[in-house]
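Heads up, the thing below is written out as structure tokens.
Complex shown without one protein chain; remaining protein chains in place.
And then chain A:
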Amino acid sequence: MLHKSLFSSSKKMEDCLSKKIEITVSEAEKRTGRNAMNMQETYTAYLIETRAVESQNEGQCSPVDSLWRRYSEFELLRNYLLVIYPHIVVPPLPEKRADFVWHKLSADNMDPDFVERRRIGLENFLLRVASHPVLCQDNIFYSFLTQEGGWKEMVNETGFQLKADSRLKALNATFRVKNPDKRFTELKHYSDELQSVISHLLRVRARVADRLYGVYKVHGNYGRVFSEWSAIEKEMGDGLQSAGHHMDVYAASIDDILEEEEHYADQLKEYLFYAEALRAVCRKHELMQYDLEMAAQDLTSKKQQCEELATGTVRTFSLKGMTSKLFGQETPEQREAKIKVLEEQIQEGEEQLKSKNLEGRDFVKSAWADIERFKEQKNHDLKEALISYAVMQISMCKKGIQVWTNAKECFSKM
């Protein structure tokens, strides 16, 4: 399969999980159960199979472990990874609902073709995580693959939801950062462009697919008419009949062609969603920067307050200063107490600022390393995808040449 071959060629993967175990999402099954509100629901469960790689090399057939997971559990895993590794461009899941469909494809989540493509997408997701130098070492991820019962509880026990920054989800909220990191601004801009252009491409591709389907299928109408017409013709009959057969073949050929193209569309979709993951990292950096600036600002104002109280000068207007002027000064003891509190806060603040700065620099360093890794992966994958698309087109043309050569021969015998 296309995806697996990509992973075996990736570089820094000596320790990666994907080298040690083989992961497949091999089956999909319809289930019915009761949801949290005790209402009956239908969902699809996916079978994850894992097998140790080493013993295979020795010629032994190692046992296959397997467990069932549903889409919502994959989502939970990903949300966990997003929170715990905010500096990583976390691989995306296949789409929740069928989007960019052309008319023949069903937009129904229960449609077998959609389920099949999702199965492949989920397998791809697991392989991506397993071959990521950082993510593959995560325990929760490993348990997701190997521990059927109690996994959900384990994830929730990590308390990752508490660590989640709700501001990350608020996409429209803007945080004015005074000194933005130019690289991240550019990257965010790029991720927006990537998302926009791939969406556009997928939309037009779906329309082109629709039209191509129409052209091929309409030729299928020839078959029956030719056959009926051939019944009244003596000399033309054979030519018409056999030409009609080739038109049927032509019309039928589009189904496989477009199904293959759907995989290409899925490859593009993966990077459409990757663009979101990229933006999330930029966003996280933006928020960290914002928090840093706010903390620095807060520290500065506290120091100022302290100085004012100590020297008795009011440099800046404050309501407190005014009221104390109007209603009388505080007692020296009160002032001392205040100064002491402030000094404690200032010290805390300085420590926090120091650690925030360190955090920020670490974040930038590790985020940028992953971004470089991602860029390389993206360029490689997209180049391959474009090549495979060209190969598909060539194959389609070859089929067309064959059918029309045959048809031409039949027509010339009419």
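The definition used in the following text is that a contact is a pair of C-beta atoms (placed from the backbone, for glycine too) under 8 Å apart; a residue touches a chain by one contact, two chains touch by 3 or more; residues count from 1.
In the analysis below, contacts and distances are computed from a predicted model.
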What is the missing chain called in its UniProt entry, if the choices are "Trafficking protein particle complex subunit", "Two-component response regulator", "Sorting nexin 7" or "Phospholipid-transporting ATPase"?
"Sorting nexin 7"
If I consider the whole complex, including the chain that's not displayed, which of A:218, A:294 or A:358 touches that chain?
A:218
Among the options A:96, A:152 or A:398, which residue touches the chain absent from this view?
A:398
One chain isn't shown here. Among A:163, A:200 or A:361, which residue touches it?
A:200
Of A:64, A:358 or A:387, the residue in touch with the unshown chain
A:387
For chain A, which residues reach the chain that was dropped from this view?
190, 193-194, 197-198, 200-201, 204-205, 207-208, 210-212, 214-215, 218-219, 221-222, 225, 228-229, 231-232, 235-236, 239, 243, 375, 379, 382-383, 386-387, 389-391, 393-394, 397-398, 400-401, 404-405, 407-408, 411-412, 414
